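Notes follow the structure.
One chain of protein is taken out of this complex; the other chains stay put.
Chain IDs A, B and C follow the sequence of writing; residue 1 opens each chain.
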Amino acid sequence: MQRNIPLFLVFILGIIYVLLTFIETSWSEGAVRLASSWAPLLSMWAIVPATYVTLASYGRRLTKRDRNPTTQKAILAGVTYVAFFTMLISGLKSNAEGSLFDWMFRNIQIPVTSTMFSLLTFYIASAAYRAFRVSRAHTSLLMVFAVLVMVTNTGMHTYIPFGQYWNEFSTWFLMTGNVAAKRAILIGVAVGMLATNIRIIFGIERSWMGGGA
Amino acid sequence: MNRSILINVLLVVVLPIVLLLIFPYTNQHAGDLFLGFFPVDKTVSFIALVLLISVIVKYAYEQKSHASEIREVIPRKFIREGIGRCAEMGRPCMFVPGTSSPSDVATIAGLAIGSVTIDEAIDLDVFIDSPQRDYMVMPITKSLLEERAMLKGRPDYPSTHSDVFLASTVQFTHAQLVAGRLERDRHGFAVFAGMFWAEMLIMLEAATMNGAMVLSGVDSVVQMPFAVAASDKALLGEELYAAGAQLSEEKRLVNSVVAQDLIKSLLFTALIVGALATTIQSFF
Amino acid sequence: MLTTTIAALLTLGAMSLVWKENIVSRFIEHLILGISLGYGVVLTYRQIFLRLFWVPVTTDFAANWILILPTLIGALWLAQPFQKVRWLSLIPLAMVLGAFSGLGLERIMSSYIIEALEGTVKSLYVAGDLQKSFDHVVIWLGVVCILSYFYFRRIHNPALEKAHEYTRIVGIWWLMASFGVSFGFTVMARAALLIYRIQFLTQDWIGELIKIASGGGM
Partner (left out) sequence: MWKKIFTTRVIINTVVLISVVLGVYLPIKITMPLSPEVQNAVHLIENAEPGSTAMISINYAGSSIAETEPIAVALIRLCFLKDVNVIICGFFPEPAQLAEGVISTLGKTYGKKPGEDYLNLGLCYPYDAFILGWGRDYKQQTGSISVGDMVHLDPSEYTDLVTSNPSVESVINSIATTIGEDRYIAAHLLDQHQEELGETVYQLLKEQLETVTRDDWPILQPIDGFGDLLFCADITGTSSYQSWIIWSSDYRDEITYFAGTTAISAPEAYQFLQAEQMISVIPGYRGATEIETYVNNQYQSADLFRKQMEQAGFPKEVIAAYVGGASRGMPSLALVHACILILVLIGNIQYFLNRKKEA
C-alpha cells in the first residue's frame, strides 16, 4: 500500500505531462510552467537530510567512532565542521559582496575548483600513457585517431611529409565519420532514455524507490 | 504464430514507412493546430510515442521471459568479480551514480546498476563508499542500500558497512573528494554509472591509478572516449540503460530491453527505406 | 596580495594531489567539503526558499498562496531518516520524477530521434557532386553500423545474423575512431585551461611577489 502511493503519483503525473506536451493551449502551457516552478520547492528540503547525513558521517570521525579512527581524521573532520558552520552562519547573515561568505567562496572555493578543472591535463596524460597500447585492440584505433588530431592541432603536421593530407583527412573524418558516430550514439541514447522514462512512468523500473523491482 | 508475424511486419516495415510519408506533410504545417489544440508538426512524434509506449508496456507485462533472447551487455560475473576482489583484499567498493539530479534518467540507470553492485557487496560483506553530488540522489542511494540490506536480513549493514553521504553540490569539489578517497582507501572496485561531465576523468583515473577495477557507464558523448580509455569495462550510451535492466534479472525489465530492440529495428527500416526513397526521388 | 597568496597556495596544494595524496591536499579536501556544503545550504536557502517561496508569498499572498502546497509536500523529505515513515519522502520525489519523465518524452523523441533521422535520411546520390554523394553514403553507413552495435537481441535468421556480426564489428571500430578524434580535441581544451592556470601562478602571483620583493610596492 505504502509503495503504491508514489507509484500511482508517478504514473498519473507522467501520463498527464506526456499528454500536455501534445496540447497547445494557454492552460496547458500554464501547467507546464507549474511543473518547473514547483520542482525546486518540492526538492529543496532534500538538502536537509542529505547534509545531516554528511555531518553525521564526519561527526563519527570527529568523535572517533568510525571504522578505523585516527587523530588525524578527527582533526580533519573538525576542519570540515568549522568550515561548514562558518559558511552557514556568515551566509545566512549576508551573502553580499565583501561578506565573509563571499570572500571564502571567491578566494578558497573558486581557486581550488578551477585548479581541479585544470588538473584534467595530467589525468589525460596518464590515461593516454596507460590506455593507448596496441595490445588493446579497440583502444589502438582510438589512439591512432587521437594522435592524428593531436598532431594536426598543434601544427606538427607541417614538419611531416604529406602532413597536409593528414590535416585534410582529419577534417574530412570530422565532417563525416565523426558525425555519423555522434548521431548513432544519440539515437541509441534517446531510445534508452525513452525506454527508461516509460519504465519509470509505468512502474517497471523501481530502483529510485529504494527496493528492486 | 501467423498473427504475430503479421503484427511484426506491420510494426517494423509498414509503420516506419507511413511515418516517413506523413513526416514532410506535418513539417510543412509547423505552428498549425488541429482541432484547436493539437500541434500538427508533432503528429509523427505522437504516433511514434504511442507506438513505443504500447510496445514497451506490452512486452514488459508479457508472461514469457525473453531473457535468453538478448546478448549480455555486461555479465553479472564482472560485478561479482569486482566485489570479490574487494572482499579478498579487504578494501571498500566505490559507487557514484552520476553527478546529476534524478530527473536525468541516466541517474536512474546508474542506480539500477548500483543496486546490483550493492546486492553483491552485501553478500560478501564489502564496505560501500558512495560520495554523492545531488542532494536528491543521495537519499535514494541510502534507502536503496537500506532496503537491499533489509531484504537480505542484514538491517545493521548500512550503519556498519557503508558511507553514503552528500559530498558536495559543487562539481569539482565532489571530484576532488572522490579522488582523495580513492587515493587513501585504495578501493578494490569502483562503479561510476550515470550522467557525468568533465570531472569523470578525474575519478576514473584516480581509481585506475590506485589499482581499482573500474566499471563505468556514460551517456554523454564527450565523456565516452575517457570511459573507454580509463576503465576496465565501459558501458557506452544505450548500453548503460540496458545494463541495469538486464543485470537485475527481473523479468519485466529484461523484456522491456527486448522491446527497445524492436524499436531499433523500426528505426533501421526507416533509415534504409528513407535513404532508398530519397535517392530514387533524386533521379526524377 | 594576501588574497592572491592564499589563492596561489591553495592552487599549489590542490595541484599536489596528482603527484601524491598528501596532508596538504587532504586538508584542502576537508576544508572545501565544509565550505561547499555550507555554500550549498545557503544557496538553496537564498535562491530557492527565499526567492521562489518566501518573498512571493509574503509580498503577495493572494496570488502566490498556492506555493505553500509544494513546499509542504516537499517537507516530506524530512521523513527520510526515519525508517518507518521513509516512504513519505518518496512522494515529492515521485512528483518531480513523474512530471519530468512525462515532459521529457516528446522532447527526446523530436529533438534526438526525429532530428537525427532527418539529418541522415538524405539522398545517397547528389547529381554532379561525387564528393558529396560519397560523404552521404559514409554518414548513412556509419549510422547504420553503429546503431547495429547497440542492437542487443539475438537474430535467428542466419544470414541476417552474419550480417549483423560484421556491422557490429565495423560499428565498434568506427566508434573508437570517432572517440579518438574527440580525445584529441579534448586534450587541446584541457591543456589550454592548465596553461591559463599556470600563467596565473607564474605571472600574477610570482610576478607580484618579485615586484614586492624588489620594492615595487603592491
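Simple rule for what comes next: a contact is a pair of C-beta atoms (placed from the backbone, for glycine too) under 8 Å apart; a residue touches a chain by one contact, two chains touch by 3 or more.
Source: prediction; values computed, not measured.
Trainee: Among A:Leu9, A:Val179 or A:Met209, which one is in touch with the chain left out?
Mentor: Only one of A:Leu9, A:Val179 or A:Met209 touches the chain omitted from view, namely A:Val179.
Trainee: Which positions on subunit A touch the chain that was left off?
Mentor: Within subunit A, the residues that touch the unshown chain are 114, 117, 121-122, 124-126, 128-130, 132-135, 143, 147, 150-156, 158, 164, 167-168, 171, 174-176, 178-179, 182-183.
Trainee: Would you write out the residues of subunit C that touch the absent chain, in ascending order?
Mentor: On the side of subunit C, residues 18-20, 119, 135, 139, 178, 181-182, 185-189, 191-196, 198-199, 202-203 touch the unshown chain.
To be clear about the criterion, only the chains that are shown with their structure count from here on.
Trainee: Looking only at C-beta pairs in contact, point me to the busier pair out of B-C and A-C.
Mentor: It is A-C, judged by the count of C-beta pairs in contact.
Trainee: Where does subunit A touch two or more other chains at once, residue-wise?
Mentor: Residue numbers touching two or more other chains: 18, 21-22, 39, 43, 46-47, 49, 51, 53-54, 109, 112-114, 116-117, 119-120, 123-124, 128, 138-139, 142, 146, 182, 185-189, 191, 193-194, 197-198, 200, 208-210.
Trainee: For subunit C, give me the residues that contact two or more of the other chains.
Mentor: As it turns out, subunit C has residues touching two or more other chains at 14, 17, 26, 28, 32-33, 36-37, 39-40, 77, 80, 86, 89, 93, 96-97, 100-101, 104-106, 109, 113, 117, 120, 140, 143-144, 147, 150, 175-176, 179-180, 182-183, 186.
Trainee: Per the contact definition, I'd like the list of subunit A residues that touch subunit C in the complex.
Mentor: 2-3, 5-7, 9-18, 20-22, 32, 35, 37-49, 51-54, 58, 72, 76-77, 79-88, 91-92, 95, 101, 104-105, 107-109, 111-124, 128, 138-139, 141-150, 153-154, 170, 173-191, 193-194, 197-198, 200-201, 208-210
Trainee: Okay, in this complex, where on subunit C does subunit A touch?
Mentor: 3, 6-8, 10-11, 14-15, 17-18, 23, 26-28, 30-42, 44-46, 48-49, 52-53, 67, 70-71, 73-78, 80-81, 86-87, 89-109, 112-113, 116-117, 119-120, 135, 138-147, 150, 171-188, 190-191, 193-194, 196-197
Trainee: Touching subunit B in the complex: which residues of subunit A?
Mentor: The contact residues of subunit A facing subunit B are 18, 21-25, 28, 39, 43, 46-47, 49-51, 53-54, 57, 67, 109, 112-114, 116-117, 119-120, 123-124, 126-128, 130-132, 138-139, 142, 146, 182, 185-189, 191-200, 202, 204-205, 207-213.
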